[in-house]
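Heads up: the structure comes next, in structure tokens.
Yeah, one chain of the complex is gone here, protein chain that is, but the others are all in their spots.
Note that the chains take the letters A and B in the order they are written out, and that residue 1 is the start of every chain.
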Amino acid sequence: MADHIEIGRLLRSETTGFVFGCKLDQIDSPSFGALVRVRMDDHYQIFGLIYDIQVQDDGLVRQLITSDTLANEAWLDTRGNRTVPVEIGVLALGYMLDGQVSHLLPPRPPLSLDEIFLCTPAEIAAFTGAGRMGYLRHVLRDQDKPVEELLAAHLKQARDVQSAAGNPAWFEAALEEVIALLKDDYPTLMRVLGAVDELELARDRQSELNGRLG
Amino acid sequence: MPVNLVEIQKSLSSFADQAKTHFEQEAIYLRELEQVLTSYADPLDQIRSVVGREVDTNARLRCAVPTDEAINTAIPVGQLPERVALLAADGSQINPSRHARVPFCVINIGAVEMLRGSGQMPKVYQESQLLDYDRTTLPDTGLISEGRVALARDLAERQKLADWSAELPQPAIAMIDGPLELYRDVQQATEFERIAWQFQAVLEQFRRNNVFLLGYVDKPGSDLLVSLLEVIARQDKAFQSSFPKDRPVRVVDTALFKDILTAPGDRSAVFSVSSPTSGKFGNDQQVHFFFMNVGSEDFQHLARVEVPAWVAGDKANIALIQAALWDQTRIMGTKPYPYLLHRSHEVAVVSLDEHRRVEEMIVSEFLRHHIPVGSPSQKQAVKDLMQDGGK
Partner (left out) sequence: MTDQQRSNTPKTDQIGIITGGSLKNNLQARLTVPSHEVQEGAFVVAGGEKDRWLFYGLITDLRLEAHDPRYAQEDLGRRLSPRLAGLLRAQTLYTSAEITNTLMMEPGPDPLEDPEGYETWFQSVLTESVPPQPAKTVPLHHAPVRLARAEDIALIFGKEGEKAFFRLGDTLEQGHPVCVNLDRLVQRSAGIFGATGTGKSFLTRVILAGLIQHDKTAVLIFDMHNEYGPDDIASDTGLHVPGLKGKFPTKVRMVGLGRNATIRGARPDYTLEVAEADITPEDVLLLAQELNLRDTTATTLDALRASFHGTWFSEFKKMRTNAFVPGDDGKLEPAPDSVQAWAESVGVHGSAAEALHSKLRRLFNAPYIVEQPAANALQQMIDNLDNGQHVVLSFGDYETDLDYLFVSNLLTRRIREVWEKRTNDFRGGKGAPEPRPLVIAVEEAHKLLNREMASQTSFSTIAREMRKYYVTLLIIDQRPSQIYDEVMSQLGTRITGWLGDSDDIAAVLTGLASRDALRGMLARLQPKEEVLMLGWGVPMPIVIRSRRYDNVFWEELLQPKTSSRKTNTVFDGLDF
């Protein structure tokens, strides 16, 4: 069912995040900055943000790149059949317990082989629209991650969803929260806003293009 | 220190001297063989009658027999047809161990199918079988021997290859790694006979389905052609003196083909094999073989390819196989080995982790049924410790 796109299963986890694996041919679904969820049971789901996608190599992949003419079928085989490890890192943002969204870290992390799903627009709207966007602090915490790109990617996804859900003011509120969280860190904040500005510019260019087309 | 390096050091000089002598003798012997080969490349009927005569006097003779191509022929690789179906299978096993907590044996068969030219994603087959407890634990010998497990695995591998290739679109090639014939554990003669008949049925299955079965021997150490040349030389006065009954040194066939299969893709003539068992499965299934240079201009690499007689009977089939293997080995770039064989091995192989997991599954099932579970032997426990500590 298109509403519930499974994108992989959990490899390992800790309180602040988890890593799941997926097959190479599933890799079209998860994208950097996408909101995902792990359904633990009927009452409890964990939400997170994809911050890293790693396609690992192995001996055969390394060998195949030496081929002058890589057969199309071998390429498909590697993508579709082989267990070339694709590891996707997820930052834990919060959870939903009995329908109540919390932006605190989940009380316990997901377990091995738990299924990971892409969040539907309704789930994104519910999670990002709850409370006062406290989950953004989890994104900003780890400066080792590409925070600005991650935020920009997430804000784009959430902005589109919230706008479609009739809540265009969400984006501005989120930016205000980001600024509030980062204003003590001038260099990071300016980098984040620079990345967000790319979104704005892209949208402006898109609407300009749409206008010209018609 | 586990090895006394000082003592080894003392012997090194003599060891190298011996090797040098050996290589020199080998080179001399090879030159002699090459002279025989040059003299007897063409008269195929004469050669076959010499071999026939030799078989009469030496029932245990094992040598190559030319078919209808000159012995020193090199045939270049042709064009691969637009479509060809390929299936490769491999097997692996978990051998039972008396050091483990429970006796068990798993045979794992993997296969990968590629419809070359279709642009479709290859299909992966996989089957795992937990050997029956009764077959694993035997009244006389205790645990089933590794040889018997290997035999069972080889048969299963060929059986599955036959099953899974049955529906392949034509032309179709099925391949395994290694010689076509089953490994024979001399201690299990009765068992081997039973399995050999099963194997014959499998061979028939390939033929029925018109699937060209082949065994790919990557680094052949065989000396079937050398043996043939020795038989010929011994009956020719011009060469007799150089070929005593007991050969001075062993030379392998690939040494002879080195200067014949010079162009990448070349194959040798197709040979049949004269051996005590070669007639066992009937003439149609008799093993034929040829050598092939799967290397590049810079790097020659020879492989031996085994096919049943019914496949070898049509040179078009051989040409198809030659082209298909050439294509498969090209996929692997600098390490020319058929891609599908590597992939089937990848699918079939049982990792240590999987081994442990299967053992845990069996142990917990035993515990659930209150079946006594042993502890690993002290030897295994210590090994495990060292492995864990070495991580």
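As a convention for this text, contacts are C-beta pairs under 8 Å (C-beta built on N, C-alpha and C of every residue); 3 or more make two chains touch, one makes a residue touch a chain.
Nothing here was measured: the structure is a model prediction, and the numbers come from that model.
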Where the missing chain makes contact, among the chains that are shown: A
Among A:Asp57, A:Asp142 or A:Glu172, the residue in touch with the chain that has been omitted: A:Glu172
Contacting the left-out chain in the complete assembly, out of A:Asp58, A:Asp142 or A:Asp197: A:Asp197
Residue numbers in chain A that touch the chain omitted from display: 172, 175-176, 179-180, 183-184, 186, 189-190, 193-194, 196-197, 200-201
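Note that in this section only the chains that are shown with their structure count from here on.
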Separation of chain A from chain B, taking each centre as the mean of its C-alpha atoms, in whole Å: 49
Chain A to chain B touching residues, read off their complex: 60, 63-74, 76-77, 79-82
Complex contacts: residues of chain B adjacent to chain A: 112, 114-116, 118-124, 327, 330-335, 339, 342-343, 346
